[in-house]
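Complex shown without one protein chain; remaining protein chains in place.
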Amino acid sequence: MKSDLLLRIVTKLLVPFALVFALYVQFHGDYGPGGGFQAGVICAAGIILYAIIFGLPAAQRVVPTWVVHRMIPLGVLLYAGVGVVAMLRGGVYLNYSVLEHDPVQGQHLGILLVELGVLITVSGTMTSVFYAFTGRGR
Amino acid sequence: MIRSNLPALQVVIPLLGAVLCALLRRGNAAWLLALVVSWTMPFVSGAMLANVLVSGPISYALGGWAPPWGIEYRVDVLSGFVLFLVSAVGAVLMPYARASVGAEVDAAKQPWFYTMYLLCLTGLLGIVITGDAFNAFVFLEVSSLATYVLIALGKDRRALLAAYQYLIMGTIGATLYVVGIGMLYSVTGTLNMVDLAQRLPAIEQTRPVYAALAFITVGISLKLALFPLHVWLPNAYAYAPSMATVFLAATATKVAVYLLLRFFFTVFGLHFVFESVPVGEIFIALSVAAMFGASLVAIFQEDIKRMLAYSSVAQIGYITLGIGLANQAGLTGSIVHLFNHAIMKAALFMAIGAVFHRIGSVKIDDMAGIGRKMPATMGGFVIAGLAIIGTPGTVGFITKWHLAVGALDKGMGWLVFLLVLSSLLAVVYIGRVVEVAWFREPGKAAANAGEPPMLMMTPMLILFVLAVYFGIDTSLTAGIASRAAEILLTGPQ
Partner (left out) sequence: MEVLSGIVAHYNQWITVFLMVSGLYIVVARGNMVKKLVGLGLFQTSVYLLYISPGKILGGTAPILDPAYTTYSNPLPHVLILTAIVVGVATLALGLALVVRINEAYGTIEEDEIFDRDGAA
């Protein structure tokens, strides 16, 4: 598919928009449909589109396999870590209100961080699933 | 801070352990991390159980949101008992894993094995501790998905098929459970188990509640391998790595039984489940079918792990028989059998795993004369086998005693006769192995056998001793089980 001019140009236009849209969905999860899982899947879809058109080695130069393998546990660690920090600051597990001096600010910060964790894990998982399936010998 | 957050720590510590194991490269480092995590778990659950026995249920509002709108972690006598069971069994089993996993799983995949093991532990502990019905589904799927991976890591290519079959059946079971929860939610508006228990009596005799009971029962029965929904179990246990089989046989089905007990007695209530609907009679019939059918099939197995898997299906029949009886003695027998069966089966599977470690096969013909080469291992197999049969002086007898008393209390004396008859079937399938292991000349397969390494031997010895100790001093196990049964029968708190 690398030789098809139309596909190459359209992909080069679409992938940046896909990634930006993923970030948009991520940050608007508070105020509209969206959030970590949806954003992670859209972000992974952008990377996967690039891999389909330009080939797996090209995509793995941009997002190496070891990076996505490390991303999966790191997102979960971030999410669980927010809960542990909440416990250390005196609240129960995952009580975002104690993360800041003001409960509302604490809720905002807590949701932001856990959704970031979800984004990292989900995009890492989807991309590594794709790498695992397509990387097997033909 | 630690004391007040124990319920959260029960789930968070294995989760963090699993995540850290995924970042490690070497199998032994991952094993060490899993060991440390497994050894902290009994202290957490033991502290909570001790607290609950003295002061009553613990309620922990996750995220600071009060129940019933928030998710609640709730520890009472029954959940404390099962939590302690799962944590303690996990802790005892962990040293066994080093040599067993080291030999049976590829070196590159060993950290992932321990990751999945700890995720399974997280899921199982989460199912027991949560007080929210949908949260139980989430943890159920966490533990199930980890289980499918654990099974698929077995060396035999049939392990992949076993994992696939379990995946299909397990997902159908979990989805049926979700359908049941959805029906309950649509008529009551709540997902919290205690709140459901308070709102259901007013609308009890309506169709959605009957349908919800049916869906939830079938869904959970798929997970606990109640006959005839047990088809996934023999393959899954036979082809998984030895450590996975040991852990799953001891804990996974027990937690599903806990969930069933929770729904039958706390959410729906004894009166609705056993008097308005003939669930008791159905369970007694299916349990008797499990006890006899599975024991009969076990007698004809060549592969000993498969034989023990069918034996597990029969033992689960005993547990569900107690549930079907639904009286004090019957329920005590069920709950104490959660503990006793975990000890017996873990000991048996560990012994077979040690044999596999030494001679590379679990076919009964290859095990000729192995008793003389591995006397401590096979001696322990005999002890645990006697416990499965229900010999007085072992834990198995305690269970059967309580079940027999429960049957007599309900006026079903013929059940006692069936209990004894099925124990005789157990004599046959355990006796086969004992005869081949001790009374035949060692064949060429058993020529190089010897006792397994110390790390594998120690957990086995501990469980062999416990299989006898808890058969003699039952104050701890049967005492707590009896209290739990009483609380279940008197209704939700």
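When the chains are written out, they are named A and B in that same order, and each has its own residue count from 1.
We take it that a contact is a pair of C-beta atoms (placed from the backbone, for glycine too) under 8 Å apart; a residue touches a chain by one contact, two chains touch by 3 or more.
Values in this document were obtained by computation on a predicted structure and should not be read as measured data.
Peer 1: Using the definition of touch stated at the top, determine which of B:102, B:182 or B:453 touches the missing chain.
Peer 2: Reading the full complex, the residue touching the unseen chain is B:182.
Peer 1: For a quick check of understanding: of B:134, B:210 or B:292, which residue touches the chain that isn't displayed?
Peer 2: Spelled out, the listed residue whose C-beta touches the missing chain is B:134.
Peer 1: Specify the residue from the set B:168, B:203 or B:447 that touches the hidden chain.
Peer 2: B:168
Peer 1: Since one chain isn't shown, list which residues of subunit A touch it in the complete complex.
Peer 2: 31-33, 35, 37, 129, 132-133, 136
Peer 1: Give me the subunit B residues in contact with the hidden chain, please.
Peer 2: Counting only subunit B, the missing chain is touched by 134, 137-138, 141, 145, 148-149, 152, 157-158, 160-161, 163-164, 167-168, 171-172, 174-175, 178-179, 182, 185-186.
By our rule, only the chains that are shown with their structure count from here on.
Peer 1: Distance-wise, how many Å sit between the C-alpha centres of subunit A and subunit B, to the nearest whole number?
Peer 2: 36
Peer 1: Which of the residues in subunit B end up touching subunit A in this complex?
Peer 2: Per the stated touch rule, the residues are 1, 4-5, 8, 12, 15-16, 19-20, 22-23, 60-64.
Peer 1: State the interface residues of subunit A toward subunit B in the complex, per the touch definition above.
Peer 2: 70, 72-74, 76-77, 80, 83-84, 87-88, 90-98
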